[in-house]
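With one protein chain withheld, the remaining protein chains of the complex are depicted in position.
Chain lettering (A and B) follows the sequence in which the chains are written, and residue indices restart at 1 in each chain.
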Amino acid sequence: MAKNSQDNKKLSFRAAQGSYKAQAARSRGDKVESTAPAPATAKQHTRMVPLPSDGIVPERDVFSTPVLECRHLGIDFGGLHAVEDFNLIVGKTEIAGLIGPNGAGKTTVFNLLTKVYQPTRGTILLDGQDTAGMGVAKVNQMGIARTFQNIRLFSSLTVEENVTIGLHNSVKCGMWSGIFRLPRYWLSEKEFHDRSLELLDVFGMADLAHVQAGNLPYGAQRRLEIVRALATGPKLLLLDEPAAGMNPSETAELMENIRKIRDEFKIAVLLIEHDMNLVMGICEGIAVLNFGRIIAKGTPQEIQGNPQVIEAYLGTSAKEA
Amino acid sequence: MQATTATKSAPSFKDRLLEALKGTFGTYFLVVVAFLIVQGFIATGSMSSALQGQLVPICVYVCAAVSLNLVVGISGELSLGHAGFMSVGAFTGCIMASMLAPIIPNDFLRLLISILTGGCFGAVAGFVVGVPVMRLSGDYLAIVTLAFGEIIKNILNNLYVGSDASGLHVSMSSVQDLGMTNGTVIINGPQGAVGISKLSTFVMGFLLIMFTLFVVSNLVRSRSGRAIMAVRDNRIAAESVGINVTKYRLMAFVVSAALAGMAGTLYAMNFSSVVASRFDYNTSILILVYVVLGGIGNIRGSIISATILTILPEFLRFMADYRMLIYAVVLICVMVLPNVPVVQRFMEAFKAKVPWLIDKDALEEPDLAEEGGNRG
Partner (left out) sequence: MEFLTNLINGISLGSVYAIIALGYTMVYGIAKMLNFAHGDVIMVGGYIAFMTLFYLGMNPLICVLIAICGCTLLGIVIERVAYKPLRQSPSLTVLITAIGVSYLLQNLALLIWGSNPKVFPSIAAGLPSLQLFDGQLNISAETLITIGASVIIMVVLGLFTTKTKMGKAMRACSEDPGAARLMGINVDTTISTTFAIGSGLAAVAGVLLCSSYPTLMPTTGAMPGIKAFTAAVFGGIGSIPGAVLGGVLLGIIEIFAKAYIGTQLADAVVFAVLIIVLLIKPSGLLGKYVPEKV
C-alpha cells in the first residue's frame, strides 16, 4: 500500500515532468503528441487521463507547496477580457518574472492577486489556501505584499514611519494603549523602531530614517516601497517595474538586492519588468503575457528563443508586409 | 539659578528646550501658560466681564477645532457635521446633569460626569453616522456629514424629554405626550434644552482642552495614528500593507465625535438654555474655519486660531457686521493664494532673503495642502 502511493507520487511527478517537457517543446515550436499515454488498466471502465499541468517551478521547490497557484484566473472589464485563463505556479523560493508588451494586462494580474480587483473567474491559491472573497488588506495579512508601478508611499511621513506602517500587523498596540501611553505602547514602539531600522539596513537606508518619504530621491523611494512591502512579512513579494527609471548601476544593485531578499527572507518574488537585462539576469521562471493570455512560460533561455514571444514584442514580418 | 547651572553642565540644554517646545510638549506648555495668565487677570480683576463670559466658549471652540482637526488634518476627510456631534453631547449632557442633580450635590463632579456622558453619546452618534459614511470619501463624504448634521438638528428640534419620580420620559411630538404629572421638562422641542444649571467653569474648560490635546496628540503618535495618516496619504498603499482602512478612518471619526460631544456639553452647561439650531451648519463651518486658518493638521495652530478668532470680535465690535465676510475672504485667500504663481514667486524670493524667519516658524505637522498632491 505504502509502496503503491509512493509509486503514484513518482508517477505524478513524472507526469508533471512530462508535461513540462511538452510545454518546453511546445514553446520551442515543435509538434508534440497532445494525448498523454494513459495507464493501461483493463478492469476499469473510466479512462483516466493525467490533467496536463503547464506549471513550472525550480527543482528545489518541487516538493513544497507552491506559494502561488493561479487556476483559470480571469477578469472582464465590460465586454473586454482583460485577463483570460491565467494559469501560473510560483515556487516557494522562486524569483519569477511576468513580462509582456504594454497593455498586456500585467498590472491587472497584480491587481487580481492582491484583490484590488475581484476576479471574474478562477481561483488563486496562496500557499495552498484559497483567497476567494478576501479584501486587499486580508490578502496582505495572508502573505502577499506588493509595490506599485507609480510609487505610492505615505509621502508626508518619515521613512521610518513608512516601514513601521508596514509592520502594522506584526506588532500590536491598541488604540487605548496608544492614547493613554500604557506599558504596551512603550514596548511596541521600541519593537517598531528596532525592527524598522533592521529592515532599512537591508537596503542600507537606515541613515535616511528621519527623512520625509516624499523628499527622497526617486531610486530611494522605490527601495523604500520594497522595504515597506517586506515589513508586512510576506510569503510572496510582487514587484511592479522595480527598475523603472533607474540607471544601469542602480539596476545592478537592485538585482543583487532582490536575490538577497529571496535568500535572507526565504520568500518568493514575482516581478513585472521591462528591463530585459534584469529579467533575464535574475528570474528563474518567466511567463509572457499578451492580450491578457499567457503565451509562453519557461526559463530565460527558452523565452529568448521563443518565436511567439518575439512575435508579441516585435510583430511578424507577415503582418508588417 | 537652576537654569544657569543646567546650561553650564549641558551646553545643548537651551537647544533641547527649544526643540521640546516646538513639539507637543510646547503645546501643553502654551495652554498652561495661557491658563495661568488668564487666572491672574481674573484674580486681579483686570478682565472685563464680557471677556470673562467668552472664556468657556473659547475653551469649547478650541476643543471642537482640535477634535475636528483629527478628522480633517490627520484623517484627511472633510466633515461638515461636527456641530451635530456637539449638539448630541450637549443635549445628553444636560439630561444627565439634571438627572444627577438630586444625587450628586458637588457641581464639579456633576459637570464631569455630564461631560463624560456627552462624550459617550457623541461617540455613539459618531459611530452610527460613521459606519455608513466611511463607505464614501471626498466630496460625497463632506456632503453626507453635512446631511447627517442637519438630520441630527432636525431630530433634536422635535425631541421632548422630561423627568419625574418614575424616571425619564421621551417623546417626538409634544410636552403633553410625555405623560408626566409633575415632572420637569429637560428638552422642550424647538426651544431646546431648558432650565440648565450653569455648571461650566473656566477651570473645567482648561482641563477639557488639556484632555482633548492629550488624546489627539497621543493618538497621532501611536500605531493607530500612523495607520490613520497612512490611509490619508495613500489609501490603496495602506490597504496593500494590510491596514483595515475603514477601521482606522472610523476610529478618527468616532474619537473626534466623542471629543466634540464633550465640548458640546461644556458649551450647553454655560447657558441656562440652548437650542439645537445653535449647532447648525454654520457652526460646523465656523469650526472648520478655525482648523483651516490654524493650518490643516496643525494642532497648535487650531488652538491659537480658535482662541484669537473668538476673542477678536470682542475687540473689533465696530467691525461686527464685517466679521463673517472677513472670515470668508481669509478662508479663500489661505486656500487660493499659495497656488497663485505671482504669490509663489514672491514667497520664494522672500524665503531666499530671510531664511531664518521661515525656518523658525516651520510647522511641526505636515501641511496637507502641500502634501495632498499624491493622494488618490
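Convention: contacts are C-beta pairs under 8 Å (C-beta built on N, C-alpha and C of every residue); 3 or more make two chains touch, one makes a residue touch a chain.
Just so you know, these numbers come straight off a predicted model, no measurement behind them.
Trainee: In the complete assembly, which of B:157, B:246 or B:273 touches the absent chain?
Mentor: Checking each option in B:157, B:246 or B:273, the one touching the absent chain turns out to be B:157.
Trainee: Taking the entire complex into account, which one of B:47, B:112 or B:147 touches the absent chain?
Mentor: Spelled out, the listed residue whose C-beta touches the missing chain is B:147.
Trainee: Given the contact definition stated above, which residue among A:111, A:221 or A:306 touches the chain not shown here?
Mentor: Looking across A:111, A:221 or A:306, the contact with the absent chain belongs to A:111.
Trainee: Which parts of chain B are in contact with the chain that was left out?
Mentor: Answer for chain B: residues 72, 76, 78, 80, 132, 135-136, 138-140, 142-144, 146-148, 150-151, 154-155, 157-158, 236, 281, 285, 288, 292, 296, 321-322, 324-325, 327-329, 331-332, 335-336, 339-340, 368-369, 372-373, 375-376 touch the chain left out.
As a working rule, only the chains that are shown with their structure count from here on.
Trainee: Which residues, counting only chain A, touch chain B once they are in their complex?
Mentor: 114, 116, 135-138, 140-141, 145-146, 148, 152-157, 161, 164-166, 168-169, 171-175, 177-181, 185, 188, 192, 212, 214, 228-229, 231-232
Trainee: Flag every residue of chain B that touches chain A in the complex, lowest number first.
Mentor: 214-215, 218-219, 221-227, 229-230, 233-234, 236-245, 251, 255, 366, 368, 371, 374
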